[in-house]
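First the structure, in the form of structure tokens, and then the observations on it.
Every protein chain but one is kept in place in this view of the complex.
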Amino acid sequence: MEKQQEQPMKMLKKRNVLGPVATDFTAANTGNWRIERPEVDYSRCSKCRTCERYCPTNVIEIRPDDQECVYINFDYCKGCGICTNVCPRQCIQLIPEVR
Amino acid sequence: MAYVMLDGNMAAAEAIKLARVKVISAYPITPQSSVPEMLADFVNEGKMDAQYVRVESEHSALSVATTAAMAGSRAATATASNGLALMHEVLGMTAGNRVPIVMPVVNRGIAAPWTLWCEHGDSMCERDMGWLQFYSQNVQEILDLILMAYRVCEDARVLLPAMVCLDGFFLSHSMQKVDVPDQTLVDEFIGEFKNKNTYLDPNDPMFLCDLTGNEEYTEMRYQQKVALDAVPKVVEEVFAEFNKKFGRSYKIVEGYQTEDADAVLVALGSMCGTAKYVVNKMRKEGKKVGLVKVTMFRPFPLSHIKKAIGNAPVVGVFDRSTGLGSLGGPVWNEVAAAMRRSNCEIYPYIGGIGGRDVTVENLEGIFNELLDLKDGKKAENTTWFDLKGNPMEIRQVYQNV
Partner (left out) sequence: MYDIKHEAKGLVTHGNSACAGCGLELIMRKTMEVVGPDTIIVIPPGCAAMFSGFGKEGGLKIAGCQMNLENTAACASGIRAALNAQGNTHTTVLGFAGDGGTLDIGLQSLSGMFERGDRVMYVCYDNEAYMNTGVQGSSATPASASTTTTPGGKTSQKKDLMMIAMAHRIPYAATASLQNLNDLKKKLEKAKNANGPSLVHVHTPCPTGWRFNPALSIELARAAVRTGAWILYEYENGKITINNKLTELAEIDTYIGKQGRFKHLNAEQKTELGKQIKDNYFTYTSMLERMSIH
């Protein structure tokens, strides 16, 4: 599991506010949910970006110059498998998660 | 400054205009309807520079006003009766999000039975929603209390909404001579609207009113309590400043001939005018009676009430709503709790509902009964004092089965 990115906010002054309000932009570690993970057969990938566009968590990135051209941020990937289903070349499959 | 003849609704509309409200949401209901009508005229005639949102219900009326204020514009709506009941859920949103709206409520009973007429049952149902509540005795008070409520609500120590209540028809449709203050003075008094807490602004984004967990909910409710606790002091400051600027004096609770009284009556709204007349009349007859007029009911002004009642041995509390299922009306409940360590007896009176007039005779009867109770000439009071005939036999129907 990759470490979650944590970036400190630029040092603006904070003030008290009253009542219910969300003031932080955060991400839950939804990668923990996963019982299966997508595995890419990079050799068959056409870099068409379909998986990137359809990923509900927006954690897939196509890096055309890399050999491992489909980058998945496993901090958040829930293992839903939509990428495996939409891939026109069917080069992604779900395999059991091991931690 | 000019004296003009206005009815209560006109005074409410005039106050909203003077406060330079920028977003009006409007839905008609008897007896409030002329408020949105007049505001529509003001906007139409260019006397008011405001967005007029003609909504499809009171629920939406308060929703529009609440989010408009969240988004940075002074907003207003007005309602009555079932309309206020429909707003119930949104009232919590306004108060819980600390949105300082001032809303005239034209008091009318909630159906059933259907009534078009005056009763405080509508606003009393909403007394614990975190709104301030002011009750007006006359038309001048409506105008003044609305103006002052803006100052109180928008004060950084408060940031809560307020209802300014006016008795349906008795005030809403009663023409009285009113001193309408100059716009410039009102501008100086109220000032520009500015969100001092949270807001909706794309340049400074935050997400308002998301789900709150049990580790913070109590604390947020406590924040509201703290704000309500701060209200009496802020109100006194604002009343004093208003008096200085406009020359009219107000009290959170007014004791009228109470200092040496054998019996006092606690009341609110338009009946206080009649009650003062009755007090004067009975005093001339040598009967030591007094009136405690409650202008601000929420937050409940504990020390003001205790001070006004003083050492009166018997106290009657006149509720213009029924408090069904409770030991007495809502005002009686609060006064009884406030005076629980005092030696006085506190008697509930319920009447003047559904538009029934509160007459000189009614009030004289109550005062005389209170004096009899004090002297031991009577053991029990007549809580429902203005019942007519046998209430259980007012309607008959032919039985066809």
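The chains carry the letters A and B, assigned in the order they are written, with residues numbered from 1 in each.
In this section, a residue touches a chain if its C-beta (ideal position, glycine included) is under 8 Å from a C-beta of that chain, and two chains touch if they have at least 3 such contacts.
Since we're looking at a predicted model, the values are computed, not measured.
Of B:54, B:196 or B:306, it is B:54 that touches the chain left out of the display.
Contact with the undisplayed chain is limited, among B:71, B:85 or B:116, to B:71. With the whole complex as reference, residues 22-23, 25, 50-51, 53-57, 59-60, 63-73, 75, 89-90, 93, 97, 200-202, 204-213, 215-216 of chain B touch the missing chain. Residues of chain A in contact with the chain left out of this view: 4-7, 9, 12, 21-31, 33, 53-59, 61, 73, 75-76, 78-82, 84-86, 94.
As a working rule, only the chains that are shown with their structure count from here on.
Chain geometry summary: the mean Cα position of chain A and that of chain B are 55 Å apart.
Residues of chain B that touch chain A in their complex: 96-98, 159, 197-198, 206-212, 220, 223, 227. Chain A makes touch with chain B in their complex at residues 17-23.
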